[in-house]
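Shown here: the complex without one of its protein chains, the others still in place.
Lettered A and B in written order, each chain numbered from 1.
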Amino acid sequence: MSITRDEVAHLARLSRLALSDEDLDHLAPQLNQIISAVARVQEVAAEGIPPTSHALPLTNVYREDEPRPCLPADVVLSQAPAVEQQRFKVPRILDEELPDE
Amino acid sequence: MSDDLTRMTAAELSGELRAKNVSATEVTQAHLDRIAGADDHVHAFLHVATEQALAAARSVDDRRAAGEELGPLAGVPVALKDVFTTTDMPTTAGSKILNGWQPPYDATVTTRLRDAGAIILGKTNMDEFAMGSSTENSAFGPSHNPWDLGRIPGGSSGGSAAAVAAYEAPLAIGTDTGGSIRQPAAVCGITGVKPTYGGNSRYGVIAFASSLDTPGPLARTVLDAALLQEAISGHDRMDATSIPEAAPPVVAAARQADVSGLRIGVVTELSGEGYQPGVLARFQQAVELLESLGAKVTEVSCPHFRYALPAYYLIAPSECSSNLARFDAMRYGLRVGDDGNLSAEEVMALTREAGFGAEVKRRIMLGTYALSSGYYDAYYGKAQQVRTLIARDFEAAFGQADVLVSPTTPTTAFKIGERADDPMAMYLADLATIPSNLAGNAALSVPCGLAPEDNLPVGLQIMAPVLADDRAYRVAAAAEAAFTERWGHPLLADATGPASLSAASEITKGAGR
Partner (left out) sequence: MTTPTLVPYAEAVARYEPAIGLETHVELGTRTKLFCGCPATFGGEPNTQTCPTCLGLPGSLPVPSRTAIEYAIKIGLALNCSIAEWCRFARKNYFYPDMPKDFQISQYDEPLCIDGWLDVTVEDENGSETQVRVGIERVHMEEDTGKSLHVGGATGRIHGADYSLVDYNRAGIPLVEIVTKPITGTGALAPLVARAYVTELRDVLRSLGVSDVRMEEGSLRCDVNTSIAPIGSAQLGTRTETKNVNSLRSVERAVRSEIEREAGVLDAGGTVALETRHFHEDTGITTSGRSKEEAEDYRYFPEPDLVPLAPSREWVEQIRRTLPELPSVRRQRLQAEWGLSDADLAALRNAEAIDLVADTVAAGASPADARKWWLGELSRRAHETSVELTALAITPAQVARVAELVTSGALNDKLARQVLDGVLAGEGDPDEVVKTRGLAVVSDDSALTAAIDAAIAANPEVAQKVRDGKVAAAGALIGAVMKATRGQADAARVRELILERLS
């Protein structure tokens, strides 16, 4: 079960990590080694075994539809890298993932 | 006098404070002095909150003077792992990417500590985003094991463990996701507890792996850990995964300290190859000791525990790849590359590359891989099934024994730098602790001696069923009492590094350097 350097580069893009060629050279074999090791889970016969996503069988935890105090805008924006018109200023967005117009 | 104060357990300090033999301010100052003297060597703290701590101490003193009834931890200092949000101190999660972020809200654990009157001395060092077993992944340099400064204090709650072992604080809070409280506690010769998952609120805990992260106490005695746990545990409506039931009575159990008639199960799969001989020897002696106290010892097999490590290293990175996506330079923290030309996507990628360390990047990519369509079933999906099998192994084992035991970690504290370039070797530190994270049951580590080959601490891991945390405390306290009697003193007294009290005054003198 090996992962190619190209696949590692793809993973880096998906994860929004601007890795250099050097980084990729270093990381790819490490990832490969780890993936081989964790692939051991496939040895386990798990037909019909339900997956567990929670340690405890809790269900139906809700809250009531009651308003609670919000953070003041100045606190919300106080540590933003950039602010304009009381909004978070972010660099131009290329991806039209969910165009909200 | 101040040496005496830092030497005391939390229970002892509590008594002295209650009796008004000493003030919270004195206690706090003594510990701040100790930190000033020792922390240049130990580097347990990322942030020492001198002003806030003294102010909190004064407030406790005023309230006590006014006749108010205060809880047992009022005036007792505690160190907080830098993964918990605090409004009056920065919170880094051991990473550069938060870049001085000061949270606008306190974690529930933080709030409960403040409400209990505990004095938060500061924030302790940790592996970045709780990923690691040595604090070497901290963006701010590792912490050092008070037993031997050239060795790791364990991780990811290494700073918390080192602080307690170096007498800088009687109590500390950490988080345990794969062993990150228990393993540091073991290699530092102190007690550390991972409660049943959901026993302590995760609201305000910077998330690593949501279904595994568990805040818990570190202390020099089992009773101290219990006192701290009772102060912070309980249902939190801000955390949908927090246990609704009343918390188990761990303080009473710690005082009960009795194992007669209890069945102790030794887990076959959690020993043998990969475990240091001296660790196994001390573990074996611990089991014999428990038997001599009246416990019945059996061997139990948990066949799927072999798959716990690979399952964990699929589940945890998967959840973390998602939890860490929010660090994208848009709303807070580090922003790199915003020159007016680069796109948001590029700025995100440059920032995350610069702000995250190697281990974090590895796990993010591993998690992204495991969740990818086409791979989900074989990796993440399979790992979640293995998790069910491990939980069933525990259930079956707890049918044969009341508690299960193992060495907490396969080796004693390794040298700083020894495993830093070998992720797989580093991961092996979690072999024995991980199963309890996957199943969510309670588990703790209590000191059981020094390994003969290197004179470094060994921890005994005690595991109890889900919601039966008190049972683990009961057995641990019994073991602790018996060991202390056998050794003539607590294990820590054997430390010859900065943790030792004889060295304390030398270090304090040298603090001016």
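Just so it is clear, contacts are C-beta pairs under 8 Å (C-beta built on N, C-alpha and C of every residue); 3 or more make two chains touch, one makes a residue touch a chain.
Please read these numbers as outputs of a predicted model, since none were measured by experiment.
Chemist: Give the labels of the shown chains that the missing chain contacts, considering the complete complex.
Modeler: In the entire complex, chains touched by the missing one are A, B.
Chemist: So one chain is hidden, and I want to know which residue out of B:S211, B:Q276 or B:N437 touches that hidden chain in the complete assembly.
Modeler: If we include the chain that is not displayed, B:S211 is the one touching it.
Chemist: Which one, B:T91, B:T111 or B:N441, makes contact with the chain that was left out?
Modeler: B:T91
Chemist: Please output the residues of chain B touching the missing chain, sorted low to high.
Modeler: 84-85, 91, 93, 98, 101, 103-105, 107, 202-207, 209-211, 237-241, 318-319, 321-322, 325-328, 330-332, 340, 344-345, 348, 368, 371-373, 376, 380
Chemist: Even though one chain is hidden, which residues of chain A still touch it in the full complex?
Modeler: Against the missing chain, chain A presents residues 14, 16, 53-54, 58-73, 76-77, 84-101.
Note that only the chains that are shown with their structure count from here on.
Chemist: Approximately how many whole Å separate the CA-defined centres of chain A and chain B?
Modeler: Computed from C-alpha means, the inter-chain centre distance equals 25 Å.
Chemist: Applying the document's contact rule, which stretches of chain A touch chain B when the two form their complex?
Modeler: The contact residues of chain A facing chain B are 3, 7-8, 11-19, 23, 27, 30-31, 33-35, 37-44, 46, 49-56, 58, 61, 63, 71, 75-76, 78-82, 88, 90-95.
Chemist: For chain B, which residues count as touching chain A in their complex?
Modeler: Within the complex, chain B touches chain A at residues 101-102, 104-105, 196-198, 211, 237, 240-241, 243-244, 304, 307, 310-311, 313-314, 321, 325, 328-333, 335, 338, 340, 342-350, 352-353, 356, 358, 361-362, 364-366, 368-370, 372, 378-379, 381-389, 391, 423-424, 438-441, 466.
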